[in-house]
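Accompanying notes for the structure given below.
Excluded from the complex is one protein chain; the other protein chains are retained at their positions.
This part shows subunit A:
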Amino acid sequence: MALKKIILDEHETACQEGETVLEALLRDNVDIPFSCKQGACQSCMVRSLDVSPPAHAQKGLKDVLCKQNHFLACLCYPEQDMSITLGHQPEYFTEGTVVAKELLNPETVLLTIQCKDALDYYAGQFVNLKRADGLIRSYSISNSRRHAEKLSFHIRRLAGGKFSEWVHQELNVGDTISVSDPQGLCYYLPDKMEQSLLLIGTGSGLAPLAGIIHEALEEGHSGPIHLYHGSRDVDGLYWIDEMRELAEKYENFHYTPCVSRGDAPEGVAHGRANDVAMGNIPDLKGWRVYLCGHPDMVNQAKRMAYLNGASLQNIYSDAFHVASPTLD
């Protein structure tokens, strides 16, 4: 009666009364990473595929992880049978059709794809786009949740980038492309509406941030929302007018475009986006911070935000790693 079934892949383990999921799996010789066995190191984090895990097994986990049913096997005394996974599930792809393609700046296109099935995503997440021959790249969704079947992406052309070159030169309106399940943990949850938000993005890192900002404003987020979008020069920026209009429309939304090289035109800050942002907002205690774009910027800004008082639980980041080493 008291036994609970733990199903991992094809394997079934019986978890006994008073036994944690980790203990049951280890007793059953299942190979699962673990270390402290007391909920501190988070090595044994797994994810439930069906039921919500008991709240005590999610102690100390980030809200986005809890929302996706992650839990610590060493803390979990299961209350019912559970199917769990150690890593990522095989991806499910839906068919999409390109319905719009326009240039945002000389190196970035806005690609809009109509999906056959509505996707259940959070603003800020990414999907994998797959070409007919199997070539796959990850791109962030740039719109809010309002349009669950019509997704937009900002695709920056990278020298020697197989996928981005193809999108820029060959992919046309009417063509089909496969779209994966939404993924990633850098997204907006509509709670703590009064919390101050700082968003810093470089290049096409604006895509997920724009989705998050629209989502937050549509949800009625009442705390101040500060966006810093940076690039080397003004040509690398885009949506300057759109963001300025948004800032006019919403009192709590503030926008600062930044360029790191050369002269900055009027209304544009000079300096790297993360430096300008942290200079303007030195105390981030209690803030929620989103960081997207170049991996060096993301890593530096994450440390700076933490040292300036933001808690790690409140820092969400998505570093855009690129496949080609020749790119910056």
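In this section, a contact is a pair of C-beta atoms (placed from the backbone, for glycine too) under 8 Å apart; a residue touches a chain by one contact, two chains touch by 3 or more; residues count from 1.
Rule of thumb we're sticking to: contacts and distances are computed from a predicted model.
For the chain that does not appear here, its UniProt entry gives the protein name "Group 1 truncated hemoglobin", which is one of "ABC transporter permease", "Ligase-associated DNA damage response endonuclease PdeM", "Transglutaminase" or "Group 1 truncated hemoglobin".
Summarising the interface, subunit A meets the missing chain with residues 35-38, 40-42, 62, 299, 302-303, 306-307, 311-312, 315.
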